[in-house]
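After this line comes subunit A, so read on.
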Amino acid sequence: MVNFESVIFVIVSGAAIVGALGCVFSSRVAHSLLWLMFTFFAVAAAFLMASAEMLAAIQILVYLGSVMLVVQFGVMLTRRRIQDVESLPTLNAISVVSSVGIFAFILVLLRGMMEHSMWDSDPSTAPTTLGFADAIFNDWTMATVILGSLLAMAMIGASYLVRDERLVNLLWDMGAEE
Partner candidate 1 sequence: MSGSSNEYNLLLPLIPVLLLVPALYISGMESYDAAFLIVLAPFIAFPTIIIAGQLYNGNETWKNKMKEGGIIGLGALLVSLSVSVWILIEYLAEIHHFSGHQVTSWIEWISFEVLQSDYTMSSTRVFGVGVWIDSVTLMLLFVATFLCFLICWFSLGYMNTDPINEDRNHRFYAEFVLFAMGMFGMVLADNFLWLFIFWEIMGLCSYLLIGFYFWKESAAYAAKKAFLTTRVGDVFLMVGLLILYDIYGSLEFSVIFADPSLHGAVNSDKLFWALLMMFVGAIGKSAQFPLHVWLPDAMEGPTPVSALIHAATMVNAGLYLVARMVPFVDVGHHGVAGLEDLGLIVAYIGGITAFMAASIAFVQNDIKKVLAYSTMSQLAYIFTGLGSALWFYNHGEHHAATFVFGASMFHLFNHAMAKGMLFMASGSVIHEVHHAHDHLHEEGNEHDDFDPQDMRNMGGLASKMPVTSTAMMIGSMSIIGVPLIGGFWSKEGIIAETWLAALEHEPLMIGPAILILLTAGMTGFYMSRMWFMTFAGEPKHDVVNHVHESTPWIKEPLVILAVISALGGFLLALFGVIDYLSGEYDHLALHKPSLLEAIVYELEHAFLPKNPNLRIVGWTTILLSFIIGPIFAARVHGGKLAEGHRASPMVAWLTSLSGMFGSQDATELSQSSLSEALQNRLYFDYYYELALSKTVLPFAVFAAWFDKTVIDGIVKKVASYSVLGSFQIRRVTTGRASDYILMLTVGTLSIFALAWGVSG
Partner candidate 2 sequence: MALPHILPEVLSKQISGVTRNICMGVALALLAISTWAAATSLGDINWMDINFGGYELENTPFEIIPQIGVSWHVGADALSLPMIWLTALVVPLSMLVEWDAKKGQYFHPLLLVMEGAMIGVFISLDLFVFYVFWEMTLIPMFFLILVWGGEERRYAAMKFFIYTFTASVVMLIGILVMYFNTGASISERSFDMIAMLDSGRQMSEGLRHLVWVLLLIGFATKMPSVPVHTWLPDAHVQAPTAGSMILAGVMLKMGAYGFLRVAVTAFPTSTVVFTPLLVVLGMASLVYGAWVCMGQTNLKRMVAYSSVSHMGLIFLGIATMQPLGIAGALFMMFAHGIISPLLFAVAGAFKHHYHTLEIGSMRGIAHHSPWLAGHMMLGWMASLGLPMMAGFVAEIAIMIAFWMTFGWLVLLPALTLVITAVYYLTSMQRTIFESNDPHHGVLPDTLHHEPRDITWHENAGMTILGVLTVLFGILPFFFWDMMSYWSTEFMVQLLSEAMQSEGVRP
(Lines give C-alpha, C1' and ligand atoms only; values in the text may rest on other atoms or scores of the structure.)
Protein backbone atom coordinates (compact mmCIF):
# COMPACT_ATOMS: atom_id res chain seq x y z
CA MET A 1 0.00 0.00 0.00
CA VAL A 2 1.39 3.35 -0.86
CA ASN A 3 2.20 4.98 2.41
CA PHE A 4 0.70 8.33 3.03
CA GLU A 5 3.90 10.26 3.38
CA SER A 6 5.31 9.59 -0.12
CA VAL A 7 2.02 10.63 -1.71
CA ILE A 8 2.26 14.03 -0.02
CA PHE A 9 5.90 14.32 -1.16
CA VAL A 10 4.91 13.65 -4.76
CA ILE A 11 2.30 16.39 -4.56
CA VAL A 12 4.80 18.83 -3.06
CA SER A 13 7.55 18.08 -5.59
CA GLY A 14 5.03 18.19 -8.44
CA ALA A 15 3.95 21.62 -7.22
CA ALA A 16 7.56 22.78 -7.03
CA ILE A 17 8.37 21.62 -10.56
CA VAL A 18 5.17 23.11 -11.99
CA GLY A 19 5.96 26.37 -10.20
CA ALA A 20 9.50 26.43 -11.55
CA LEU A 21 8.34 25.69 -15.10
CA GLY A 22 5.70 28.35 -14.79
CA CYS A 23 8.23 30.88 -13.58
CA VAL A 24 10.61 30.08 -16.44
CA PHE A 25 8.19 29.90 -19.29
CA SER A 26 5.65 32.58 -18.45
CA SER A 27 5.78 35.52 -20.82
CA ARG A 28 4.91 38.19 -18.30
CA VAL A 29 7.33 39.10 -15.57
CA ALA A 30 4.60 39.45 -12.97
CA HIS A 31 3.30 35.96 -13.67
CA SER A 32 6.76 34.41 -13.39
CA LEU A 33 7.18 36.23 -10.07
CA LEU A 34 4.00 34.68 -8.72
CA TRP A 35 4.99 31.24 -9.91
CA LEU A 36 8.31 31.67 -8.19
CA MET A 37 6.57 32.45 -4.89
CA PHE A 38 4.47 29.35 -5.34
CA THR A 39 7.64 27.29 -5.88
CA PHE A 40 9.12 28.67 -2.70
CA PHE A 41 6.07 27.51 -0.75
CA ALA A 42 6.53 24.02 -2.23
CA VAL A 43 10.20 24.04 -1.25
CA ALA A 44 9.31 25.07 2.30
CA ALA A 45 6.89 22.13 2.39
CA ALA A 46 9.71 19.87 1.23
CA PHE A 47 11.85 21.17 4.08
CA LEU A 48 9.02 20.30 6.44
CA MET A 49 8.88 16.80 5.07
CA ALA A 50 12.58 16.48 5.78
CA SER A 51 11.61 17.41 9.37
CA ALA A 52 13.54 20.69 9.11
CA GLU A 53 10.86 22.88 10.59
CA MET A 54 13.18 25.72 11.52
CA LEU A 55 14.52 25.89 7.98
CA ALA A 56 11.07 25.91 6.52
CA ALA A 57 10.24 28.84 8.78
CA ILE A 58 13.40 30.70 7.74
CA GLN A 59 12.67 29.93 4.11
CA ILE A 60 9.22 31.38 4.26
CA LEU A 61 10.24 34.36 6.36
CA VAL A 62 13.34 35.36 4.47
CA TYR A 63 12.58 34.38 0.95
CA LEU A 64 8.94 34.93 0.63
CA GLY A 65 8.80 37.77 3.01
CA SER A 66 11.66 39.97 1.99
CA VAL A 67 13.26 38.67 -1.23
CA MET A 68 9.99 38.41 -3.11
CA LEU A 69 9.01 41.84 -1.88
CA VAL A 70 12.25 43.35 -3.16
CA VAL A 71 11.86 41.62 -6.49
CA GLN A 72 8.31 42.96 -6.63
CA PHE A 73 9.69 46.47 -6.22
CA GLY A 74 12.30 45.74 -8.90
CA VAL A 75 9.65 44.66 -11.36
CA MET A 76 7.54 47.76 -10.66
CA LEU A 77 10.36 50.24 -10.98
CA THR A 78 11.76 48.90 -14.26
CA ARG A 79 8.56 48.47 -16.22
CA ARG A 80 7.89 51.34 -18.66
CA ARG A 81 4.82 50.22 -20.38
CA ILE A 82 2.54 47.78 -18.75
CA GLN A 83 1.64 45.82 -21.76
CA ASP A 84 5.05 45.28 -23.35
CA VAL A 85 6.16 41.69 -23.25
CA GLU A 86 9.67 41.92 -21.93
CA SER A 87 10.73 38.41 -21.37
CA LEU A 88 10.72 37.08 -24.88
CA PRO A 89 13.13 34.19 -24.86
CA THR A 90 16.38 34.56 -26.86
CA LEU A 91 15.83 31.82 -29.34
CA ASN A 92 18.95 31.36 -31.38
CA ALA A 93 20.26 28.10 -32.61
CA ILE A 94 23.18 27.72 -30.27
CA SER A 95 21.24 28.42 -27.06
CA VAL A 96 18.48 25.90 -27.96
CA VAL A 97 20.94 23.15 -28.70
CA SER A 98 23.04 23.87 -25.66
CA SER A 99 20.08 24.05 -23.29
CA VAL A 100 18.78 20.71 -24.52
CA GLY A 101 22.30 19.38 -24.06
CA ILE A 102 22.47 20.77 -20.53
CA PHE A 103 19.08 19.36 -19.64
CA ALA A 104 20.16 15.95 -20.84
CA PHE A 105 23.29 16.32 -18.77
CA ILE A 106 21.24 17.15 -15.68
CA LEU A 107 19.19 14.02 -16.21
CA VAL A 108 22.38 11.99 -16.41
CA LEU A 109 23.52 13.73 -13.23
CA LEU A 110 20.26 12.88 -11.60
CA ARG A 111 20.53 9.24 -12.50
CA GLY A 112 24.15 9.16 -11.38
CA MET A 113 23.19 10.68 -8.05
CA MET A 114 20.31 8.40 -7.41
CA GLU A 115 22.42 5.29 -7.80
CA HIS A 116 25.17 6.83 -5.81
CA SER A 117 26.26 4.51 -3.05
CA MET A 118 25.88 7.10 -0.30
CA TRP A 119 22.11 6.61 -0.17
CA ASP A 120 22.38 2.86 0.53
CA SER A 121 23.33 3.24 4.12
CA ASP A 122 20.20 3.57 6.21
CA PRO A 123 19.18 7.15 6.93
CA SER A 124 20.00 8.10 10.49
CA THR A 125 17.70 10.23 12.69
CA ALA A 126 17.18 13.77 11.43
CA PRO A 127 18.82 16.50 13.50
CA THR A 128 16.68 18.51 15.90
CA THR A 129 16.14 22.27 15.92
CA LEU A 130 17.70 22.32 19.39
CA GLY A 131 20.86 20.86 17.93
CA PHE A 132 20.56 23.43 15.09
CA ALA A 133 20.32 26.34 17.48
CA ASP A 134 23.22 24.99 19.57
CA ALA A 135 25.35 24.54 16.40
CA ILE A 136 24.71 28.07 15.19
CA PHE A 137 25.84 29.69 18.38
CA ASN A 138 28.66 27.32 19.43
CA ASP A 139 30.35 25.70 16.49
CA TRP A 140 29.53 28.35 13.92
CA THR A 141 29.51 31.54 16.01
CA MET A 142 32.14 33.16 13.85
CA ALA A 143 30.19 32.34 10.68
CA THR A 144 26.98 33.82 12.05
CA VAL A 145 28.66 37.10 13.11
CA ILE A 146 30.28 37.50 9.71
CA LEU A 147 26.97 36.67 8.10
CA GLY A 148 25.33 39.49 9.99
CA SER A 149 27.93 42.07 8.95
CA LEU A 150 27.77 40.77 5.37
CA LEU A 151 24.02 41.38 5.25
CA ALA A 152 24.46 44.87 6.63
CA MET A 153 27.10 45.68 4.05
CA ALA A 154 24.91 44.34 1.27
CA MET A 155 22.04 46.58 2.30
CA ILE A 156 24.21 49.70 2.53
CA GLY A 157 25.87 48.89 -0.81
CA ALA A 158 22.55 48.33 -2.51
CA SER A 159 21.12 51.58 -1.24
CA TYR A 160 24.28 53.44 -2.25
CA LEU A 161 24.09 51.93 -5.73
CA VAL A 162 20.67 53.28 -6.42
CA ARG A 163 21.20 56.76 -4.90
CA ASP A 164 19.82 59.55 -6.95
CA GLU A 165 21.88 62.69 -7.02
CA ARG A 166 19.44 64.91 -8.68
CA LEU A 167 19.49 68.29 -7.00
CA VAL A 168 15.94 68.19 -5.91
CA ASN A 169 16.55 64.97 -3.91
CA LEU A 170 19.67 66.45 -2.29
CA LEU A 171 17.76 69.49 -1.12
CA TRP A 172 14.98 67.29 0.12
CA ASP A 173 17.52 65.18 2.04
CA MET A 174 18.84 68.17 3.80
CA GLY A 175 15.43 69.04 4.90
CA ALA A 176 15.19 72.25 2.95
CA GLU A 177 11.70 73.51 3.25
CA GLU A 178 10.20 74.13 -0.14
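Criterion applied: all candidates are chains of the complex that A comes from, given by their letters.
Worth pointing out:
Here, a contact is a pair of C-beta atoms (placed from the backbone, for glycine too) under 8 Å apart; a residue touches a chain by one contact, two chains touch by 3 or more; residues count from 1.
Just so it is clear, the model here is predicted, and its values are computed rather than measured.
Between subunit A and the candidates 1 or 2, a touch occurs in this complex only for 1.
Residues 90, 94-95, 98, 102, 105, 112 of subunit A are the ones touching candidate 1 in the complex.
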